[in-house]
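With one protein chain withheld, the remaining protein chains of the complex are depicted in position.
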Amino acid sequence: MKKYIAKRLAIAVIVMLGASLLSFLLLYFAPGNPAHAILTAQLGHDPSLEEVAFFMMKHDLNNPFLVQCSQWLYMITHLNLGTSFRTGEPVLMEFLDRFPATFELAFTSMLIALLIAIPVGILSALKQNSILDHSSRLVALCGVSMPNFWLGLVLIMFFSLKLGWFPCFGYGTASHLVLPAITLGTGLAAPLMRLMRASMLEVLRQDYIRTARSKGLSEHLVMWKHGLKNALIPVITHMGMQTGHLLGGAVIVETIFAWPGVGKFLVDGIYARDYPVIQGFVLVIALFFVLSNLAVDILYTYLDPRIRYDVENKK
Amino acid sequence: MSLYLKLKKDKPAMLGIVIIIFFASIAVFAPYIAPHDPLELNLEERLLSPSVDHPMGTDNLGRDVLSRVLYGTRVSLSMSAAVVTIIMVLGITIGTVAGYFGGVVDDVTMRVVDVLLAFPSIILALVIAGLLGPSLTNVMIALGAIWWVGYSRIVRGSVLSIKEKEFVEAARAMGCSDTYIIRRHILPNVLSPVIVLATLDMGHIILSIAALSFLGLGAQPPIPEWGAMLNEGKPFMESASHLMIFPGLMIMITVLAFNFIGDGLRDALDPRMQEMLIK
Partner (left out) sequence: MISSMMMGCLDNSNQESASSSVQADATTDMQQADQVLTVGAQKDFKSAIEGRTLIFETLIGVDKYGNPLPKLVESWDLSDDGKIYTFHLRKDVVLHDGTSFDAKVAKFAIDMSMKGASYKDYVEIVKIVDDHTLSVIFNKYYDTFLLDLASEFKGKVVSPLAVEPEWDPNGKIVEYVGTGPFKLVDYKKDQEAVLVRNDDYWGTKPKLEKVIWKTVPDPYTQIIALKAGELDIIGVGEHHSSIPYIELEKLEENPNIDVMIQSFGRYQVIEFNCQKEPFTDKKVRSAFNYGIDRELMVRTVFADVTEPSYVITAPWFKWGPDNIKNGYMYDPDKAKQLLAESGWEDNDGDGIREKNGEPFVCELIVPFGEANADVVSVFLQAELKKLGIKMDILTLESGAAGDKKTAGEYDMYVHHSSCLPSSGDVAPGGKYYSKYTTWEYAYHSDELDELIETAYSTPDDVRQREALDQAWLLLQDEAPCIPLYDIVKPVAFRNKVHGFTFPATMFETNLQEIEIR
């Protein structure tokens, strides 16, 4: 097991180096330069050629490709992501200051999704082809088919404007969290629910369930002890794979609900061509993504005793 | 064939197919169906509520929303079709080359795939589209450049298994060229899982295009694209909610139709392919 984790970590490091190179190349070859947008915001008027030249020099943007590339790699390997063109703050700080908000949103959305998906999924599986099964399928598909920004706006319209139940923006209290988390969680719940149903059906057909039943164990015990645990495995894997989508969705939800998270800052950084922020954020998000997938894989082995990575070497 | 028969029994999936065919014909015949010119301004008739003359009302520049929504079908469907085509071509080409030739080519491409998979796709698409500048073409490029990765994995996997099959060995023994083998034996076998996967992904792609357009990165005015229409209508959400409701519903119905088909396909697939797609 340890060997497996070490191997996966080693691969993760290689992937991250590749990813940082990619994020550098992306910006190097992108058309346009950052001086215009950033200087206009700083000076309050269009920059002159002289001012642009000064900016380019100050930020080493005129250096030849290989020099810039090695500067970037040097910084990365020394855990230095540079400073934002706009705020002058270290990029890593900008990320860490905003990450808790994004995490809170993502975590709550995931929780909401699971709270909907697991019970409904189980019920659908137990009462296969009932009205409940069909209607939950329909609702789930509708949920996943709605653009989440649209859902967010509709929720604001009804719950903050018409009914006044929840604040329409802001961060801090639980009531601020409700609308953004529902917006983000809805799209997530649907596939999880379908997956839960499918894997529950699959598990119920397995031999060990039949054995357990034939041994005369109560239906509840069979369900909870054997059924649920095994049926959860694909759901958890899927959740791990969803972290990326969650972050992507968070970008839009954060903008609509003024949520002070990572996504919004990144989008603003993209518009303003804040190169260090784009490079750094993309890299840290990738790292987070890789690690969460790794964590899921490890969790997987605990949940399913049949999987042993240190034994399995064929793949 | 059995897939088709199974699918035929799945009512939602059939409904999905009917809806898509219906929308596709709207897209083709938009100029004949649309009651007004979708680009024509009529500043004296701005923000009208739905009426007989304008069944979906008018927008802030007095353009007929129904006509824009109908033309929007054209933009959205052709855009997503184009993205899917890019993805399939890239995915199949790269996956086949990697799987068939193996060795260094395979190693290098798979490492690139690993790296790309390390990024959440929509964020990378956002960065690419944002850097290239806002336009439909750039959104297409951004989504295409990212989405092929998963496809190439699947293609590579199935190429690896087909490569070992007797008929391929036989063809090689008979001295057939690589291109011939790929074209005659490999591609036909690879195509069907890819097409199934593409159907499953269509909904996602439409939503991604709409999301990027909503952020202002996709279709630019005056192009009637649904996501862009939502973005333009947002300021009027309260006073003229029809500007938000109709394009939003169109997106939802289209995506729903694709999801019906995808859901049906998944149920109808034989387990072998199912396993391949899940991995």
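Quick notes
All chains are identified by letter, namely A and B, in their written order; residue positions are counted from 1 within each chain.
Everything below uses one rule, namely that a contact is a pair of C-beta atoms (placed from the backbone, for glycine too) under 8 Å apart; a residue touches a chain by one contact, two chains touch by 3 or more.
What you are looking at is a predicted structure, and each value in this text was computed from that prediction instead of being measured.
The chain we do not see here touches A, B in the full complex.
Interface note: of A:E51, A:E104 or A:D297, the residue touching the hidden chain in the full complex is A:E51.
When the omitted chain is restored, the residue from A:A12, A:I156, A:L184 or A:A250 that touches it is A:I156. One of B:K6, B:R46, B:R111 or B:K163 touches the chain omitted from the figure, and that residue is B:R46. By the touch criterion stated above, the residues of chain B touching the omitted chain are 40-41, 43-44, 46, 60-62, 130-135, 216, 220-222, 232, 234-239. With the whole complex as reference, residues 31-37, 40, 42-52, 54, 86-88, 94, 97-98, 153, 156, 160-161, 164, 167-172, 255-258, 260-261, 264-265, 271, 273 of chain A touch the missing chain.
Everything below uses one rule, namely that only the chains that are shown with their structure count from here on.
Partner chain B is touched in their complex by these residues of chain A: 11, 14-16, 18-19, 22, 26-27, 30-32, 137-138, 141-142, 144-150, 153-154, 157, 161, 194, 243-245, 247-249, 251-252, 255, 266-267, 270-271, 273, 278, 282, 285-286, 289-290.
Residues 12, 111-112, 114-116, 118-124, 126-128, 130-133, 203, 207, 210-211, 214-215, 227, 230, 234, 237-238, 241, 244, 248, 251-253, 255-256, 259-260, 263 of chain B are the ones that touch chain A when the two sit in their complex.
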